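Removed: one protein chain of the complex. Kept in place: all other protein chains.
As written, the chains take the letters A and B, and residue 1 is the first residue of each chain.
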Amino acid sequence: MNAREPAWGTQRAFQASLTSSTWVRAVCGLFAVAGATTFVYQMQTDPTRAWRAYLVNFLFFTGMGAGGVLFACALNMSSGRWGRNVKRTAEGLGTLLPASLLLFLFMIPGLGQILPWARVPYGPEWWLDLDFLVVRNVAGLALLSVLGVWVLSASLRTDYGFAAEHNLRFPWGGVFDRLLARNWKGLAKEEASAKKRLGFLCPLYAIVYALVLTIIGVDLIMSLKAHWYSTLIGAYYFVGSFYTSLAALLVAAIWIRRTRGLQEEIHSSHLHDLAKLTMAFGIVTGDFFYTQLFVIWYGNLPFETSFLIDRMHATPWRTLGLLVLFLCFVLPLLAMLRQDWKKRPGPMLVFGTAVLAAMWMERFLLVGPSLTGTRDILFGPPEALITLGFFGLMGFLFFSFMARVPPVALRDAVLDPMEESP
Amino acid sequence: MKRKEHIAKGILGVFKQPDGLSGAIRELRAAGLEKMEVFSPVPSQEIQEALGLKPSPLGFATLAGALFGLVGGVSLAAYGAMSYQLVTQGKPLWAWIPWFVIGFECTILFGCLANFASMLILGGLLRWKRSTGYDPRFSVGAFGVFVICDGRELEKAKAILRSQGAGEIHERP
Partner (left out) sequence: MRDFSYEKVNRTILGNLTRPGPLYVVVAALLACGVLVGALCWRYQIVTGIGVGGQNNPVAWGIYLVLFVFWVGIAHSGTLISAILYLFRAKFRTAVARSAEAMTVFAVTTAGFFPLIHLGRVWVLHYMLPIPNERQLWPNFHSPLMFDMVAISTYLTVSILFWFTGLLPDLAAVRDSTTGLRSRVYGFFALGWQNSHRNWRHHMRAYLFFAALATPLVISVHSVVSWDFALSIIPGWHSTIFAPYFVAGAIHSGLAMVITLLIPLRKVQRLEEIITIDIFEKLAKLVILTGLIVGYAYLFEYFIAWYSQSPFEIEIFNFRATGAFAVPFWIMVVCNTLLPLLFFVRRIRRSIPWLLGISILVNVGMYYERYVIIISSVAHDFLPYAWGRYSPSPVEMGIGLGAFCWFFLLFWLFTRFVPTVSVAEIKEELSKPTCMEGL
């Protein structure tokens, strides 16, 4: 694809590329409504289960959204030209971030039920204080959302201005028109300033990502189990989230490619590279999983081992644990063996979906026994429908975004080679 | 199985640029002159494709080595634990979790050993006698095609090489 000319030369062709995906969004909306209704209903019968489902999905989708933007930032920081055409899809995952903030705000009333120290306080009381927890998590998620949206808008602005210079108009009109292309100074100057801005934003986002997801891991995973701690919990959560978002990106890229007819732009070589990266991070996440398990198992210190015993020896959870281990970490290794699988969208769609399901189960495994005990897994229609609801909400946001912007960047300020001066 | 050392006879074409090289290889193969050695200072995917070669199959040996290492490493650790059943550090005798480390390291070790060995064997290394077609300039910047042929084929080979832009043409030995 020639970077100088937009792929869609005329207004009509450009519009055709912007599929509105109405029915997909309608289905997603339906899922979201179903999920919300189930949640409200479940709150009457068993609130702990309802909040557990909510929390697992919150952790899963927040990580996915934040990781999507992290991928875009990583491409920018490393000048990874190979990923140029999938960067917009990754940025699309970032639309989940502001939603995560709202979802956390909705979760605040339930925190008192989820967190054991809210019922029976134990030290350190300065940190394990409900108000402070809300403040720090809201602030963190807000900061992450602001930075994420800023990265997205920097990327979209270049596209918007480039399109305008070639007389193509985004259908967003109105306030976004004014916001996105305010004070457009011409492509060359704008690209230089975008590059500078992203050169500052992307490392900052990466640092904030690590810190905010660590805080979420500490507050919403680690503190669920009284008196338990692990220095790896933050890193485990944010590395696992990046793995999740890579798998989501793989699935989303295949979907976008198929529904928009972008087989040339999102080439099988892109899928190949993305698949390899996903598998590599699967191995890294597996390594983190193993090291946490190994250190706790080997030290055999009672305050720590109860965490593992709940998940390794209690019969219902034990099976889930083994399944998660296989699907999350062994499957990528097996999938890596055949070269041609990694280039074909069919097998990679299956692989990506399997990883997503597996990582969801992994988050469930992390949180579940701490909230509802080890006698039963208690997974049933309520959990499934609430999950579907979250998926619907996130899908709605993602597809709405991808319907209004070019699915492949017209002009990438960081990754496209500079225009040669005459 | 010891190979009989024999001096190969043929035509060596030396190329300045690799452009004519792929064409020369294809034409030679089309003319039935399949036996040749292509020399280059750098690895080249085009040369491999022109010769009709698929990527090396040594991956199977590497995989075999890795699997051997995995099974062997875990078995070694398991055998060591089970043969004299002393409970150390309060850990169970049958402990997959630590054995995984030994298995993993041995997987990598034997995978790499198999990788190296199969590269030497398949790649025809460990043969210090130089091919008749070899020229020291091939490790600097020149490319070369040594066509192993005899009799009337010599002229045919010379003609093809000349037509594809070979800078020098020699009859070897």
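The rule we apply is simple: contacts are C-beta pairs under 8 Å (C-beta built on N, C-alpha and C of every residue); 3 or more make two chains touch, one makes a residue touch a chain.
Bear in mind that the values here come from a model prediction, so they are computed numbers and not experimental data.
Considering the whole complex, the hidden chain is in touch with A, B.
Although one chain is not drawn, the whole complex shows that of A:T38, A:S145, A:Q292 or A:T387 it is A:Q292 that touches it. Contact residues of chain B toward the unshown chain are 14, 16-18, 37-44, 47-48, 51, 53, 55-56, 58-59, 62, 66, 73, 76-77, 79-81, 83-84, 88-89, 91, 95, 98-99, 101-102, 104-106, 108-109, 111-113, 115-116, 118-120, 122-131, 134, 136-143, 167-168. Residues of chain A in touch with the missing chain: 77-78, 82, 122-124, 127, 203, 207, 210-211, 214, 218, 229-235, 283-284, 287-288, 291-292, 294-296, 298-301.
In the analysis below, only the chains that are shown with their structure count from here on.
A straight line joining the Cα centres of chain A and chain B is 43 Å long. Within the complex formed with chain A, the chain B residues making contact are 63, 90-91, 97-98, 100. Taken in their complex, chain A has these residues touching chain B: 290, 293-294, 297-298, 300, 337.
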